[in-house]
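Removed: one protein chain of the complex. Kept in place: all other protein chains.
Moving on, here comes subunit A:
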Amino acid sequence: MAEIVGGFLVPHDPVMFVAPDAPPAEQAQAVWQAYETCAQRLVEMDASTVIIIGNDHYMLFGTTCLPQYCIATGHTEGPLDQLPGLKKQEIPNNEDLARFISAQGKTCGFDWSEARSFTTDHAFSIPYQLIVKRASEIKGETIQAIPIYIASAVDPFISKERCIELGRHLHEAIQAYPGAEKVALIGSGGISHWVGTKESGRVNSEFDRQIIDYCCAMNVADLAQLSDEYVLENGGNGAMEIRNFICAMQAVNGSKGHLIEYQPVPQWVTGLGFIELSVQ
């Protein structure tokens, strides 16, 4: 039977790649090092597959179809939005586990949209490259990765209550999988950030700390109680990505979160938090 071994909540900030030298060097280094710490911890967890829960940025899914939640069950590559230092590559998807999760969903009220041949965007590919692929290099063996995309940045947004239910379903489906996988989950998202709006560059540390406190306490219920109006006002349109955190936290269903790093970086337009989710 498969086992959930832990998880992480980490950002996926493309500006890090576009303008790596924009923030003070010490702050930039702290962020890059946080990814490295996550990679090291992933090796220590001995994970064989990582499920990364992210969101489209209105480039993968267009107006003709906007899925609430989607899982890549086949060939996977990415990212579509290549960046300096983040080039398109093949992703070793765990297709069998992904198809199992989707099939399990149909037995309990979760009709997954399936991506049979998928190209990711940076929401998946940044944590994949900096954590999963890096951990594979350290470990000396391939760690597979499954992309899950939920509607956190393009309306109609998935409800936060549904994110909890989806996370619970993921937890049960992984545990029911007959293969001997050790599975980690990553909730991929920034905390406060305003994307493409006139407030771009604003970072709200007070809001960020509030979210971090909920995550470290594994307080999914109170995190999900924050209204969209409150999140948009205090964390920006990018902070709607806390849905990815909610889903990942519920899927791990761990005992506590541990803050690895937090950096408010206006030059990278985001409050960047790194939290490890422990199952013990």
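To be clear about the criterion, a residue touches a chain if its C-beta (ideal position, glycine included) is under 8 Å from a C-beta of that chain, and two chains touch if they have at least 3 such contacts; residues count from 1.
We adopt the following convention: contacts and distances are computed from a predicted model.
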Leaving aside the chains on screen, match the unshown one to its UniProt name from "Extradiol ring-cleavage dioxygenase", "ABC transporter substrate-binding protein", "Sulfurtransferase complex subunit TusB" or "Spermidine/putrescine transport system permease protein". "Extradiol ring-cleavage dioxygenase"
Among A:Gln27, A:Gln40, A:Gln82 or A:Asn234, residue touching the chain not depicted: A:Gln82
Return the single residue from A:His122, A:Arg162 or A:Arg243 that touches the missing chain. A:His122
Of the residues listed, A:Met59, A:Ala176 or A:Ala221, which one is in contact with the missing chain? A:Met59
Contacts of subunit A with the missing chain: which residues? 14-15, 17-18, 22, 57-59, 62-64, 80-84, 122, 153-155, 193-202, 237-238, 266-270
